[in-house]
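In what follows, a single structure is set out as structure tokens and then discussed.
Only a portion of the chains appears, each positioned as in the full assembly.
Going in written order, the chains are labelled A, B and C, and every chain counts its residues from 1.
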Amino acid sequence: MSELSELTWREVRAAGDGGIAVLPIGSQEQHAAHLPLGTDTLLAQAVLARALAILADKESADGDEAGDIVTLPALPYGHSPHHLFAAAVSLSAATLTAVLDDILASLVTSGCRRIMVVNGHGGNDEIMRLAVKRFALRPQSEGVTVAACSYWTVTDTPEGTSAERPAVTPGHAGWFETSLMLAAHPGLVRAPVPARTPVEPPPLFDNPPYPGLTTERHGEWARVGGSTDDASRADADTGRLLLDARARGLAKAIAAFDAATRPAHKESHEDH
Amino acid sequence: MSELSELTWREVRAAGDGGIAVLPIGSQEQHAAHLPLGTDTLLAQAVLARALAILADKESADGDEAGDIVTLPALPYGHSPHHLFAAAVSLSAATLTAVLDDILASLVTSGCRRIMVVNGHGGNDEIMRLAVKRFALRPQSEGVTVAACSYWTVTDTPEGTSAERPAVTPGHAGWFETSLMLAAHPGLVRAPVPARTPVEPPPLFDNPPYPGLTTERHGEWARVGGSTDDASRADADTGRLLLDARARGLAKAIAAFDAATRPAHKESHEDH
Amino acid sequence: MSELSELTWREVRAAGDGGIAVLPIGSQEQHAAHLPLGTDTLLAQAVLARALAILADKESADGDEAGDIVTLPALPYGHSPHHLFAAAVSLSAATLTAVLDDILASLVTSGCRRIMVVNGHGGNDEIMRLAVKRFALRPQSEGVTVAACSYWTVTDTPEGTSAERPAVTPGHAGWFETSLMLAAHPGLVRAPVPARTPVEPPPLFDNPPYPGLTTERHGEWARVGGSTDDASRADADTGRLLLDARARGLAKAIAAFDAATRPAHKESHEDH
């Protein structure tokens, strides 16, 4: 496990042969009055760092030598047009698509065959999933497998834990993200976290009129004040539980991706 | 309820004021040995037609005058790069994005304020959801709301029905789509539907190594023969149940979208 | 002769080997107060359907086995920026170009070597002709021939018929298109067709200051009310003559294209 930016090119080439490259992506965008612009990037990095630590522990415990994991520098900018009304540094969908295409293509040119993107921002989700699918289907991608997840979609809840809500969506600048930030970066959460008066009707993007129906109304983010739910009930203990569950989930997802895509000659290596 | 292609421009303008424009989109792509290339387009149109019939019945029964619904001509081509190995007529992601942008922009220029896209092809899903969100956020979209769904994500299962599988994904050219086609277009299903030998390992795109992890491996669609599961157990009766549940779901989604976005002056009209 | 959307992929592959793929394209745009938005698409489809019927009759009469003709689903949207002042669903020139490129490339990838585009909308004409020429010149297009026509440019006037005017241009929403629609889709023509007061000066786009000089003045389409000439003198009998002449012309054009580009091994087949 290593940082690509700290490796020489020969080390990158060696790791690419059988290893997995992991690209964290995030955003810089308004997160209400109490969270910093970098929240999504910081949380993706926090979950990933914990997941890699779990995998490293497991590896030294099991003696199971996994493929090398090389972490790329996080892309700190995402697709946030819906937050420019307050403050954000946003790439257009076309630009973010081009960035992901270029990064994936560079990695393959540099010898990498297995790549995973780990996302921290809801607005990047479709762009990321579309990009990895399209990239793997390219005629030039023979032998390549690419995966992608948003950190909140891969989770692992131990029996008996009730801290977590059933919803799979992290919301925006509300209870979920604030709890996580109180656990991961408490110094960056402005206290006290203000209570949020419910907005009526609740925003369509968060409460679609019918399940499965994506709905976007112009100006809705400004109308509801930039967050999806009340963050004042967030606490650090819950945040740690939520964070750990996602880190365990991501660790399992990485291990499962490794197992499903491990090249044959690596396995034969392990036979010896 | 009317077809845009059969209206004069004054009728389109009149319907756009308070009405809802609905755009069906599909694909032309291989659907194994027994289903035609147009399956996705045909099913999106079939579900939409049944949903509109349900709404029309309800309208005449309740005397509840909904906003006009104008159906655009279906876009018969979608994003199918994964099926070109056999046969498909595929638009690139950039092209399909541009088509959706241009259609949405034209509708708003022509006076429409509420638009819904109804999709029949999995490969269009992210592109469509991204397009409608980005479009509604444009500075020029003041007063506009746009929604999108794939027909299988909006459903309505009556109590006691067990015909439907729990999975939300329709698969490709398998049990689900074949059942629907046997119900909607039995003449286009080549009989007998051949059984499909299970492929080991099952394709990553359909069976990701971990829940929530999108995974695409180059060449996987060709390796598994172009379908996701065994279609030979499909039957028309189940297809009718599945089709009706989606039609009822889409009808409810349209009605809910209408209620959530109905312009004020329409409501005041109803007061009289 | 068959519809691509109703074929399985193996049937498409088989037809592509020696066959001809035909793509109808049209528009959705204002056609004055009496014709529907889909007029251009409907007329391209009407002429093509009649042409294919003529070819089918001839084939069964002559025993001459022509190459298979596979008709793609019509592209119902075209380039209509000049009609957005009233109502239209328009693709930009760049988008329509991309759509045509993607469709042509898909067909060649799926094994097709001979393609013809049949257009129903004047605003698509240059884009279509440019697209087919550029596509056939691609390095990847070895062995490929592509053709294109607007339905009104291929005609066949029998001796003694005087119903047809000398002009090759169909105008817009005037005598020509209205006559055709009265023949092809009388139920969609709003009656009575209003007479049109001549506009002075006549629009530059229809009456260029000098023959051969394309001229476009901003706002001209709105100034002249959205049509080029008086439609009130249109009648269904003339429309049938006009329609038949174009259908015969298109049938002859398809047959001539087939003869000029038939692959050698097909001919040798016929020797037996």
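By our rule, contacts are C-beta pairs under 8 Å (C-beta built on N, C-alpha and C of every residue); 3 or more make two chains touch, one makes a residue touch a chain.
Quick caveat, the model's predicted, so the values are computed rather than measured.
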The full assembly in this file, of which 3 identical chains are displayed, is built from a number of copies equal to 6
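Please note the rule applied: only the chains that are shown with their structure count from here on.
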Under the touch definition above, the chains in contact with both subunit B and subunit C are none
Distance in whole angstrom between the CA centres of subunit A and subunit B is 29
Within subunit B, the set of residues that touch 2 or more other chains is 94
Subunit B contacts subunit A in the complex at 81-82, 93-94, 97, 126-127, 129-130, 132-138, 141-150, 153-155, 201, 204-205, 208-219, 249, 252-253, 256-257, 259-261
Per the touch rule, the subunit C residues reaching subunit B in their complex are 3-10, 12-13, 16, 28-38, 41-42, 72-77, 83-84, 86-92, 94-95, 98-99, 101-103, 106-107, 109-111, 188, 190, 226
